[in-house]
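Of the protein chains in this complex, all but one are displayed in their positions.
== subunit A ==
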Amino acid sequence: MTNSEKNRRKDKAFQVFGIFCTFIGLVVLAIFLIDIVIEGIGRIDWDFLTSLPSRRAARAGILTAWAGTIWILVLSALIAFPLGIAAGVYLEEYAKKTKLSNFLEINIANLAGVPSIIYGLLGLELFVRIMNLGGILLAGALTLSLLILPIIIVTTREAIKAVPRTIRDGSFALGASKWQTVWYQVLPASFGGILTGVILALSRAVGEAAPLIVIGALAYVPFVPSSPMDEFTVLPIQIFNWTSRPQAAFLTNAAAAIIILLLITFLLNGIAVYLRHRQQKKIKW
């Protein structure tokens, strides 16, 4: 067998292997989805979405859970969005390339990989105990903001980096200051990318139960939160709670709630994909 023939065979073999690996992922995901949908879809109706939690599976609904999830999403976005963008802009546009900024950069990248439960512990200490907030929505949102901040900073920097040098030069040459150049040129041109990053970060946050349980979010909340200072639960906690019950009817509830949670995640991802697509269509460098 000649060498090139050998190489071609290896190529072929790897291709088959690659397809196989790809399919494992997809098939497992599909089985999981189908299983959940079969189990839960029949349980989803208007009552399920608008009922308060209950000890009886057939009467229990997810109103407080999804309302809490939306609250957490919005609050986290409001907190993490400006902070993340400001930090990203600073690091990319202003920070001198010193040892300190290098150190910051590496650690921000590392933070993105810290397990979420650690953020829960941080939130518990910082917001619940030191700031004495208790296990309320605001504390949960602050904790999840910490969790998604590194992701937002990293994606902001990527988006800003994609704006060509020539655009900045053009702005400076017309007498613009650095701040004006960032505000009028760099941010608008990278906004789609930044938003995409924020939404993807939120879609990670929306699935988190562990850090919120750690800070003391409750599984049973008999009312819809009406302010950031209220106690709350979220869909993942509700799901976790139901799956740990022995009765089969609660498992059905859990499956139904998982479908809703997945829908929210897909919706967020869909928006992100749409925004990125629109951005690409609008701006071709």
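Quick note on the criterion: a residue touches a chain if its C-beta (ideal position, glycine included) is under 8 Å from a C-beta of that chain, and two chains touch if they have at least 3 such contacts; residues count from 1.
Going forward, contacts and distances are computed from a predicted model.
With the options "Phosphate ABC transporter ATP-binding protein, PhoT family", "Aminoacyl carrier protein", "Anti-sigma factor antagonist" or "Thiosulfate reductase / polysulfide reductase chain A" in hand, the undepicted chain maps to the protein name "Phosphate ABC transporter ATP-binding protein, PhoT family" (source: UniProt).
In the complete complex, the hidden chain is touched by one of A:45, A:125 or A:169, namely A:169. Screening A:80, A:108, A:159 or A:189 against the full complex identifies A:189 as the residue touching the chain left out.
Residue positions on subunit A in contact with the hidden chain: 164, 166-167, 169-177, 180, 184-185, 188-189, 282-284, in rising order.
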